[in-house]
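Some chains have been omitted; the remaining ones sit where they do in the full complex.
When the chains are written out, they are named A and B in that same order, and each has its own residue count from 1.
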Amino acid sequence: MAETKSTSWLKPSLDWLLIFVLIAIALRFIPSLDNPTALFIVSCLAIIPLAGWMGKATEHLAEHLGQGIGGLLNATFGNAAELIIALFALSKGLEGVVKASITGSIIGNMLLVLGLSLLAGGAKFKTQNFDRTAASTSATALTLAAIALLIPTVFHEVAAVVPVAQGGWTPEKEQTLSLAIAIVLLITYAFTLYFSLVTHKDLFIGEARMGAPQEVGHEEEAAGEHWSKKRALITLLFATALVALISEFLVGAVEAARGALGFTEVFVGVIVVAIIGNAAEHSSAILMAMRNKMDLSLGIALGSSLQIALFVAPLLLFASYFFGKPMNLEFTIPEVVAVIASILIVQQICSDGESNWMEGVQLLSVYGILGILFYFLPDVHPAATDVMNGTAPQH
Amino acid sequence: MAETKSTSWLKPSLDWLLIFVLIAIALRFIPSLDNPTALFIVSCLAIIPLAGWMGKATEHLAEHLGQGIGGLLNATFGNAAELIIALFALSKGLEGVVKASITGSIIGNMLLVLGLSLLAGGAKFKTQNFDRTAASTSATALTLAAIALLIPTVFHEVAAVVPVAQGGWTPEKEQTLSLAIAIVLLITYAFTLYFSLVTHKDLFIGEARMGAPQEVGHEEEAAGEHWSKKRALITLLFATALVALISEFLVGAVEAARGALGFTEVFVGVIVVAIIGNAAEHSSAILMAMRNKMDLSLGIALGSSLQIALFVAPLLLFASYFFGKPMNLEFTIPEVVAVIASILIVQQICSDGESNWMEGVQLLSVYGILGILFYFLPDVHPAATDVMNGTAPQH
């Protein structure tokens, strides 16, 4: 109780941001207030607390469902807000934004969230320790994901110079290759859940399950915040509906807004959407680091990256078929480079089981350098329609 | 004794596959049975037990020659079957298949053999431990090998855009560069042997010497299987002669067979030939993992990869001069990517000195993803003749 009180001011409540939900609705439906740039910015701010409420409701619901199913629920819907935004973007054919936001979520959690956590924690504690094995398992899974995202790009680059008659690159082949890789990723994710929820669950007990900041919930629970199943379910449904509504605003305004703001499609996806979608993870992971609970902090940051790469990305590929605009898993070269670079540095930081503020600075520095790249980079993502028409790719 | 008995059913004897030696000879020499695809498949199956017998005979012969020379013999002829297949392929000018099978042997041992071992071992034991230092030394040597295989490709890509008059790419330069790198690799391999057989042999006592499953031999020995020097020598000569004969069949039928099966040259080399040539390592490494002898299991898998990269690849380059069709060390970009990706994930798995079944799944998942890439990839290896004529490369 005392601890909760003394640290409660540390946890920046994002609930005041809920006011932006109302502002967004006003901007969208009152004709005289029509301003896509304002709508885009306000929608961004409105998503942040809603994503937090979705996460919280998921955790509370998970408690009622028992450890197995509950863990599965947490592991599956931990990034539901990102998923909803991406689905709306897909339905509008914004494949470039979707892929960029996948990239951005992966590197954002690894570099920005983890970097801020190590910096904030390291400012209070000289050296912080965490379990090497759990961190390494996540780092290895992320390496696997990076390889998976690299392969469709390598295929394109190499096969594009071979005439089609001799087996050269076609959009159909890229699609089939991507589908096959997506299936491998989903199977691997299923095994990862089996590993963390069944055979080696003791490694993860008292820890964040894949991407789910549930311990945060437990602590609040101790402070009297136990939710009934009904309350959890209603909150989840209501928050999800609002996220869907605001996502529709956000995606509808993105094209006009990025023109006005001078951002490229890839910058919006990699930096803006990724920061918004992961704001809840940010505050939880940083809070845990400041409480010297590094295992939880790393679990949230790395687990969230992992879930995006192994679960959300393949799921979006399958979902894209429902919109009649199949998405593949081919990322641009800068996106692939960004993911691989992030893995390399995170792996080094995780391998020794201890952290200090300088490691936080190093992660943030890499994030800054990658941010600079994406800011200057022109849009080179081949539009989904071009790819389906077999037009030669631009990169 | 008891242990041997109780585990003997675990070791899948491959000897019944020897029947395919006879079938292969029949298919090849009885005109009415002429069918290249059948001959290819049967030859593949026939090589597997023969490679096993070559390995076993080498180990038994090594025992008679004392630790130093014996270790050298093991380290030098551990991959003799692959070497013989590759020599026959080289003599037919199938440079693409040879390079692909080098790639396939390296990644196959690291991902498939090690992955199956960790999975099989992890299914029986929750956590398995191994010596970090020995595993790390092998992983570092493999990183060195990956860099060596990357350099000729980088040279080609960069130098190809410079006019020849200004020092641009020519096949002769690529050849000289490859020769220089091959010499560095062989010198490094010689030092590696000196390290493991002389100055730091205590690290490797009771362990598999580079790529040689000799402990497997020792265990069988305990069960009464001591071979005389004569028996070992005759078995070795006889098995080698049969491997050579069947390799000749296999290589002669490969072109017709892969057309019928719809496989590309690179898929046959990377996946098919590599699995066949390393089948003996597969069964030994998996067996050791199931007996919780992880140092041996890793020693076989990583040592075999190492030997292919540092010894067999340079040797084939030198041998190619005898066939009048000099081979270089330039691999295709997907081959280089596959080797580097494999190293990155193996390094992570080896760095903590312990393993579980999930790490096996992760290695197999990467193998699956790379297998998908090579299945869809068209053949882009510049034919050996084109390279020698100075034709512009296709990639």
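Throughout what follows, a residue touches a chain if its C-beta (ideal position, glycine included) is under 8 Å from a C-beta of that chain, and two chains touch if they have at least 3 such contacts.
These numbers were taken from a predicted model, which means no experiment stands behind them.
> Quick one: how many copies does the complete complex have, if 2 are shown in place?
The whole assembly in this structure file has 3 copies of the sequence.
Convention: only the chains that are shown with their structure count from here on.
> Return the distance between the CA-based centres of chain A and chain B, expressed in whole Å.
39
> Name, in rising order, each residue of chain B that touches chain A in their complex.
For this pair, the touching residues of chain B are 126, 264, 332-334, 337, 341, 344-345, 348-349, 351-352, 354, 356-359, 361-362, 365-366, 368-370, 372-373, 376-380, 394-395.
> Can you check the complex and tell me which residues of chain A touch chain B?
My answer: residues 132-133, 136-137, 139-141, 143-144, 147-148, 150-151, 154-155, 157-159, 161-162, 166-168, 173, 176-177, 180-181, 184-185, 187-188, 191-192, 195, 199-200, 347, 351.
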